[in-house]
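Structure in C-alpha cells, see below.
The other protein chains are all here in position, but one chain of the complex has been omitted.
Chain lettering (A and B) follows the sequence in which the chains are written, and residue indices restart at 1 in each chain.
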Amino acid sequence: MNPIDPRVHQALDGEISPDSLPPELRRQVERLEGAAALLARVPELGVERRVMASISRPAPTRVRRLTRWLVTPHSLVLRVRPLWSVALAAVAVLFAIIPVRETGPRLGQEEGIAQFVARFPGAQSVAVVGSFNDWAEGSIPMEDQDHDGVWRASVVLPAGTHEYMFVVDGERWVADPLAGRYVEDDFGRENSLLIVRPAHR
Amino acid sequence: MSIRSDPSDPEVVARVLGGDQEAFGILIRRYEPGLLRYATRMLGSGDAAADAVAEGLVRAYRHLASCREPARLRTWLYRIVVNRCKSHLARHATRDVSLEEAPPMADPADTEAEVERAEQVALVERALERLSPEKREAFILKHVEGMSYEEMAVVTGERIPALKMRVHRAREALLEALEEYR
Partner (left out) sequence: MNRRARTRCGAALLLGLVTGLMPVPRALPAQSVRARLEGRVPATSIPVIDSLIREAGREGLPTDLLVQKAIEGGAKHVSGERIVKAVELNIDQLRRAQALLVSAGDTPPVTPSEVAAVVWARKRGLDSMTVTQIVSAIPDERRGAALHAVADLVAHHFPADSAADLILAAVRQGMHGGRLLDVSYAAVQELQRGHSHSEALAMVQHQLPNVPAQPTPPKSSLERARRPLAASHGEPATP
C-alpha cells in the first residue's frame, strides 16, 4: 500500500483547504471524495413497517427467549482429559470400520456432487440450466423447503468444468452471484462456471 | 404565521417513553436511510442490511430508556447497527451477494450517462469490497455517513487516534484499488 501525502489526509479531514494543494494531490482528494459521493446512494429498501409491526408485538418472555436459545445452534468448547480423548477416538474408529448402510446416490469414478444455493425471495420457481443438461429447464429444479427465499439443489454431475445459469420463474436468466467464477457467454451475458471435483478422491 | 418544525430527537424520545409508540416511526424515517446505506455497504447485500437495521431498530426501541443522551441519538442508533453488522460478518465468512446487488444487465433504454454512472458505482463498490471490514467501516462512517472522529469513537468504541489511523489506511487502500481498476 502506497502512503498518501499527509496534506491529502489534512484536506480530507477539513484541516486545510484542498485549493492549497498542488494539482496531483488535489486530484487524489477529488478521487476519494468522488468515490464517497458515489457510495452515498441510499438503497431502495424500507424497514419501517417491519419494525413497527415488531414493536407492536409484546417482547418475548424469558421462557420464550430461553427456548429460542436452546434450539439455536451455538459453538461449544469441550475440555476432555487425554485418556478420555483416546477412548473416544477408539470408539469413533470402531464406528468407522463397522460397515454402515450408506444412503445417497452411488457415484461413478468420474462423478461428483454440485451444490447450488441462491437467494430469490418471492420467486415461484428456480431451475439450474447449463452445459450439463443442454441448457434445458426442468431437469434440475431447485427447492425452497422453508419458504425463506433460499433455493437449493444438490446434483450429481460429471467431474469437470461446466457453465450454468439460474432461471427464475421460467423467464429470468441470472448468473449465480455466489459462483465466484464467470465467463462471457458470447451472447452478451455472463455464465457462471462450476468445477465439479470427483467424489472419489 | 408560525412554522411548525420537525420535533427534535429528545422530544420524540420523550414521547415514545411516555407511551406514544407511533412516534418511534419518526425516528425510523429520520435515520433509516443512513443506517441502511451503511449496512448495505458493510454487508454487501440489501437483504442482510435490512435484517441488521430492522433488528437494530427494534432493539433500540426496547432499550430506548437506556439512551442517556437523547440529543446524541444518532450515534447511539449507529452503534447498535454497527454491532449488528459486525455480528453478521462474524457469522458469515464471506459477504452475501444477493441478486439485487449483482451487476445489472445494461438496458438499452438507459442513457449513456446512466450507464456510465452505474459503471462508476460498480467500480467504487468493487474497490470498497477489497478493504478489510475495519477499514471499510472507518471509510464509510467518516466519508459516507459524514461523522466526526468523536462520533465515530462513540459508535465504534475505539479511540480516536486508532480511528484516524484506520481512516488513513482505508484512504490509501481505496485509492490504490481505484488506480488499479482505472
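In this section, contacts are C-beta pairs under 8 Å (C-beta built on N, C-alpha and C of every residue); 3 or more make two chains touch, one makes a residue touch a chain.
Computed from a predicted structure; not experimentally measured.
Peer 1: Touching the hidden chain in the full complex, which residues of chain A are there? Just list them.
Peer 2: 1, 103-105, 109-110, 112-113, 115, 127, 129, 131-141, 152, 154-163, 167, 170-171, 173, 180-181, 183-187, 189, 193, 195, 197-198, 201
Peer 1: Tell me which stretches of chain B touch the chain missing from the display.
Peer 2: Contact residues on chain B toward the absent chain are 93-94, 130, 132-135, 180.
The definition used in the following text is that only the chains that are shown with their structure count from here on.
Peer 1: Go ahead and note the Å separation of the Cα centroids belonging to chain A and chain B.
Peer 2: 21
Peer 1: For the complex, which residues does chain B have touching chain A?
Peer 2: It comes out as residues 21-22, 24-25, 28-29, 32-34, 36-37, 40-41, 46-47, 49-50, 53-54, 57-58, 61-62, 96-99, 101-102, 105, 117, 120-121, 124-125, 127-128, 139-140, 143-144, 168-169, 171-176, 178.
Peer 1: In their complex, what parts of chain A are in touch with chain B?
Peer 2: Answer in residue numbers: 1-4, 8-9, 12, 28, 31-33, 35-36, 38-43, 45-48, 50-52, 54-56, 59, 118-121, 174-175, 177-178, 189.
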